[in-house]
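Right, I'll just put the structure down here and ask away after.
Note that one protein chain is taken out, while the other chains of the complex remain in position.
Let's look at chain A:
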Amino acid sequence: MKDKVIKVDYLARVEGEGALYVKVKNGYVVDVKLRIFEPPRFFEAFLRGRSFMEVPDITARICGICPIAYQMSSVHAIESIFGVKPTRQIRELRRLIYCGEWIESHALHIFMLHLPDFFGYDDVIQMSKQYPDLVKKALRLKKIGNEIVRIIGGREIHPINVRVGGFYKVPKKNDLKKIEDDLKWARDFCVEAVKFLAGLDFPDFEQDYEFVALSHPDEYPFNEGRIVSSKGLNISVNEYDSYFIEEHVPHSNALHSSIIGRGAYFVGPLARFNLNFDKLSPLVKEVSLEIDFKPVCKNPFKSIIARAVETLYACDEALRIISEYEEPENPFVSFEIKPGIGYGCTEAPRGILYHRYKVDEKGIILDAKIVPPTSQNLKMMESDLWKFTATYLNLPEDELTWKCEQAIRNYDPCISCATHFLKLYIERE
């Protein structure tokens, strides 16, 4: 069939609300639109006039899946204005709570949202009838991630213990020791899961992506580092606005990001893995090499493996931090409020999350800019759809539609965050 329209009115298994429209004319793809119709929420606007102290708690409300990322990017941005240098133990606790968020968010996406695509099930409910033990283990894994966030953050969803300078209260060593056995189980399960996921059938599809992630000289990135890319970009976080631009497109309430003069780019687990493989722990590198999963992987469908590798890393790293943890004398470091502009960029589960704030001499927010990872991947998702649909145009309509949805889920889009969501239309004329 030379002409067709593929429409998915309501894309399932993504966080938020959106739709996809693909138009094919005379055998060529002529239009792809990832329609994001969830209304914008104006967080940046209502941060203006609030105290800097409120920012971590307000921005945490942007997402129920990745609130830690919002808290972390915001506190780092504000701390850069005041010249705050967190102590080693506070830094380690921030990495640990981020491990919790990666575990719960990645587990949700790998097993509940993405894996049913590979088995041909409509959803995890259907999949769980065939694979109940796997789903039960996945739920246990997610719960362990939530538990880390609860212990350090005060509660699983929208935690309330993160503040500029550190935390309001820090956990006792014994509080963390209690989850060590669960984390050891989680680490073993992740080793099994990585090997299992590597055996899935992946569509043969690659693009010449520009992968973008943080890079730190000593560690796999969570909170700190320079912004680097697979095509030579290497900038400090405060240079972000000079290299990246957000644009409004008529069919989306979420802005589209691009690298100025270069275009679409790819953030998230696959980008981090490709750019930071050498910083993974010995166990994680060993397991990755055993399944022959190594950089540079350019098949976005294999993001599910990268996400599982990172979950394994998060369990391993959490165990390291807990074993070395000593309760800090003070839960936060003191600082003086100063006016200025601050920049923060941390690695949310779905990729880099950029925050910029301008504050006055009293610490009141004068201006805020937040660029979530899904906004940064939207242009790349549309690019994948252009090429993927063109390559697999001869597939039966329902199979092509399914694969298009899967191609979007490769990115684990969080549309609620980006609007700041998903439904698919493929039109053949």
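Everything below uses one rule, namely that a residue touches a chain if its C-beta (ideal position, glycine included) is under 8 Å from a C-beta of that chain, and two chains touch if they have at least 3 such contacts; residues count from 1.
What we mean here is this: contacts and distances are computed from a predicted model.
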{"item": "Options \"Phosphoribosylformylglycinamidine synthase subunit PurL\", \"Cobalt ECF transporter T component CbiQ\", \"Aldouronate transport system permease protein\" or \"Hydrogenase maturation protease\": UniProt name of the undisplayed chain", "value": "\"Hydrogenase maturation protease\""}
{"item": "Contacting the left-out chain in the complete assembly, out of A:19, A:65 or A:407", "value": "A:65"}
{"item": "Given A:75, A:112 or A:348, the one touching the chain that is not displayed", "value": "A:112"}
{"item": "Of A:125, A:260 or A:289, the one touching the omitted chain in the full complex", "value": "A:125"}
{"item": "Contact with the hidden chain (one of A:76, A:106, A:142 or A:403)", "value": "A:142"}
{"item": "Residues in chain A touching the chain absent from view", "value": "12-15, 41, 61, 64-65, 108, 112-113, 123-125, 128-129, 132, 135-136, 139-140, 142-143, 146, 156-157, 416"}
